[in-house]
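Rest of the complex left out; these chains stay put.
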Amino acid sequence: MTTFPTSLGTSTEDEIRLLGQDLTADLMGKVGFGELAFWLVALRRPTPSETRVFEAVLVALADHGFTPTAIAARLTYLSAPDSLQGALAAGLLGGGSRFLGVTEDCGMYLHQALLDHELPADDAGWDELALKVVTETRAAGKYVPGLGHPVHKVQDPRTPVLIGIAAEEGLLGPHLQLFQAIGRVHEQVLGRKLPLNGAGVCGAALADLGLPVELLRGFALLARAAGLLGQLAEERRRPIGMDAYLTVDRNAVYVDPTETQDQS
Amino acid sequence: MTTFPTSLGTSTEDEIRLLGQDLTADLMGKVGFGELAFWLVALRRPTPSETRVFEAVLVALADHGFTPTAIAARLTYLSAPDSLQGALAAGLLGGGSRFLGVTEDCGMYLHQALLDHELPADDAGWDELALKVVTETRAAGKYVPGLGHPVHKVQDPRTPVLIGIAAEEGLLGPHLQLFQAIGRVHEQVLGRKLPLNGAGVCGAALADLGLPVELLRGFALLARAAGLLGQLAEERRRPIGMDAYLTVDRNAVYVDPTETQDQS
């Protein structure tokens, strides 16, 4: 008989267990939601310091206003108001490589660099490592994730604040240190100064918390689920979906398809 | 020119605002994630008491082990491991009327009953109202949401605990009071004693927090997003998706379609 192992939720007639705890006696009213989300993935309860950094990341990533994903969620809600889950899912499906993937890409990038090298002993050592890593990335024709932002061209305000919170909590680990060093040295290689962006610093901070780097995108998605809920609540209260749709549809311009046949 | 009003996220080159607050100065490191999720929907910051009840609800709803939605998310991750957002979305799409909708249905049911009647002054009054409402529901051939559970046949352990937390925080409002009264009187109408279930009590508690009842399903989905992340982390660590798939596929039995042609 095939069995299915799990360390998450199980229940009997009079008890519900989750993560080896009694849900009602040990968790409800005693553990915060962010704490539980961390615990569910890492299989250990975060410390209060870890929780503070972790929730600061989720707060930073929750909502960025009228992003493509927020608009997609609102348009889906407009079309199918009977299915809130469908609108939320549609919004999360935009959480891919381009608009929401930087957090994961940056965490993985830093993680890989740290796996491949000895930990430096001081800031000079970090700068040396950062220089080596950025140079190699550039030589491979790839981008350094976490650099640059379309709106915050000089400094992303989230970056120093999150680093400050991590430092206050004694959680300024190797990923954040390498990220900071990249911020100091990249101009030497790339020829221009770019800000360390908020999505990137969030990835570095999550990686420093010991969360699995292959799942960092998942935390951005969790944060965004809260943001999308806010967007959908606002769409009920003060809808913009119909106007967004009509703005596109009424300004459609027909192009003869024979002029643009696919040539691939 | 069409404009698009919002009270959520906006940003300028050096500032990010969310809900009328400065994201980095006022929110990051200062507001918990659950607190922010509440705020994003209700447009007001919850009190510490409200936050405790709200997070207890999210914790109660986060994961119930191998539910259909958890299995669907794991099977999707098995098929498309390159798209964590797709696996998460697939899991949330099961958050509909049957397995995750009770929270919303129960909150709306209680809310409607309260809109239609004067608030009772004492327990006897609540029992009278509950009796009237359950009798009318039964007469209309409908179910009373929030009653009964396939596993917790006598008592759902979440129900007294959540009511206790709400009472401790001074937040035992009319929805929870009516729900409790339904628990006391429904046997007179339905002819058998059913437990008040956890999904139902969560809906009542969320409605007492003043959250919009049409969006209560959304909080169940947010909670479940955290649970699904845990399920997907476990699927990476100790996969069961392939076994779940093979258990079905290897025990497939072919049925001649001509014996079951659709007759609709």
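For reference, chains read A and B in written order, and residue numbers begin at 1 within each chain.
The working rule: a residue touches a chain if its C-beta (ideal position, glycine included) is under 8 Å from a C-beta of that chain, and two chains touch if they have at least 3 such contacts.
Computed from a predicted structure; not experimentally measured.
The complex is a homo-oligomer: 2 chains are shown here, and the full assembly described by the structure file contains 4 identical copies.
Keep this in mind: only the chains that are shown with their structure count from here on.
To fit its Cα atoms onto chain B, chain A must turn through 180 degrees, a value rounded to the nearest 5. Between the CA-based centres of chain A and chain B the separation comes to 24 Å, rounded to the whole angstrom.
By the touch criterion given at the top, residues 2, 4-16, 18, 23-25, 27-29, 31-34, 36-37, 40-41, 52, 55-56, 58-60, 62-66, 83-86, 88-90, 92-96, 100, 151-155, 157-158, 161-162, 165, 168, 198, 212, 214-215, 217-219, 221-223, 225-227, 229-234, 236, 238, 240, 243-244, 246-247 of chain B touch chain A in their complex.
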